[in-house]
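All protein chains of the complex are present and in place, except for one that has been dropped.
Then we have chain A:
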Amino acid sequence: MKNYVILGNSAAAVGCIEGIRQVDKEGVITVISSELHHTYSRPLISYLIYGKTDEQRMKYRPDDFYTKNGVTALLGKTAVKIDKDLKKVMLDDGSAVAYDKLLVATGSRPFVPPMQGLEKVKNQFTFMTLDSAKALQAALTKQSRVLIIGAGLIGLKCAEGIRKDVASITVVDLADRILPSILDTEGSAMMQRHIEKSGVEFILGDSVKEFSEHSAVLNSGKTIDFDILVIAVGVRPNTELVKEAGGVVNRGIATNDHCQTTLADIYAAGDCTESTDITDDTVKVLALLPNAYMQGECAGINMAGGEKLYNKAIPMNAIGFFGLHIITAGSYKGDETISRGNGSYKKLVTRDGLLKGYILIGEVARAGIYTALIREKTPLDTIDFDLIKEKPQLMAFSKADRAHKLAEHSHSL
């Protein structure tokens, strides 16, 4: 009977468990996680503070998930070392857990850059885990003036989550526009105008020169007084265990298309890894929940002796702020087709006869039809591109392709 050990307890870990169980119903699975919680959805912490979910509903899998899948969950324990020769993981309590196959799904941690005077700020928070969200929530009052450093996905989801509970929110970012990782300049400007309507103030192209306990002096000379500081500058993958064991780590842990690291019997999945973005063939850390699940599932199937490839990774995000939805996928280098509507924005990017990326704001219906064109590298000369440019629709495919999609049993695509 195989002995599977998983470091981590989030999307990649759950994907791995479900992947293993597709192949092996008997093997022993042990999950080791620093956090004490039952598996929960990290992106839901902003919805928790907002009140749109609660701790029960934000569980990523039901309460009986570990029992049903024969998983021993060692929660509140942290792996400190992988001994790849003895095939053991050492824990912080001095114990060791042996494995036949190991998954490293250790995620990422908030990056807090050195900033002068930061140690003087008592009310400083990050926003990534359930505990960090609860700590922030406990410190907020209706009078709180909140300063958020970072106008990316995490900083702005935090802003949305807490907006109605605080007096003011100021977001400062070194970049000259918001959400630069997923939007182009026009999309950023549109979202900024929308978010500002809810009373969130932005100071862009600027950064903190020095903190004191309740104020920040910016490089521009501006001073911002605050009660609560949230640092959401970015995240760093937790790669140390694999690196110290001798595995290849670049931006993230390097894995092959079976989600295996360069070390025997050690796999990795999720935010701690890097993957090849098939839209531009560059290696990136694609720290996204759907990718984490699919990597984990792929790793699990392979760990259990099955055969599965993870070779269609693309950046993709579905996210909304104050009621305005964004869906994006792929990369944005190529020929652009842009259309603008009342409260909506759309950009399609093509290159080499393929759809490479898109940005949809406001009007997001059926976006997955576009995503599939990117992921499957569908040659655009095999579909009616003019039709599909208007809106995502299956009508744009040939009659035979339509019949294949709708009149036959679908395995996936």
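We take it that contacts are C-beta pairs under 8 Å (C-beta built on N, C-alpha and C of every residue); 3 or more make two chains touch, one makes a residue touch a chain; residues count from 1.
In the analysis below, contacts and distances are computed from a predicted model.
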*Assuming one chain is omitted from the figure, identify its UniProt name from "Histidine kinase/HSP90-like ATPase domain-containing protein", "Carbon-monoxide dehydrogenase iron sulfur subunit", "cytochrome-c oxidase" or "Binding-protein-dependent transport systems inner membrane component".*
"Carbon-monoxide dehydrogenase iron sulfur subunit"
*Give the residue, chosen from A:N3, A:S34 or A:T53, that touches the chain omitted from the document.*
A:T53
*If the hidden chain were put back, which of A:K25, A:K68, A:R193 or A:K405 would touch it?*
A:K405
*Which of A:Y293, A:Y332 or A:Y345 sits in contact with the chain that's absent?*
A:Y293
*Write down which of A:V172, A:A304 or A:A367 is the residue touching the left-out chain.*
A:A367
*Write the list of chain A residues that the hidden chain touches.*
11, 15, 41, 43-44, 47, 52-53, 57-62, 289-290, 293-294, 297, 316-320, 325, 327, 329, 364-369, 371-372, 376, 387, 392-395, 399, 402-403, 405-413
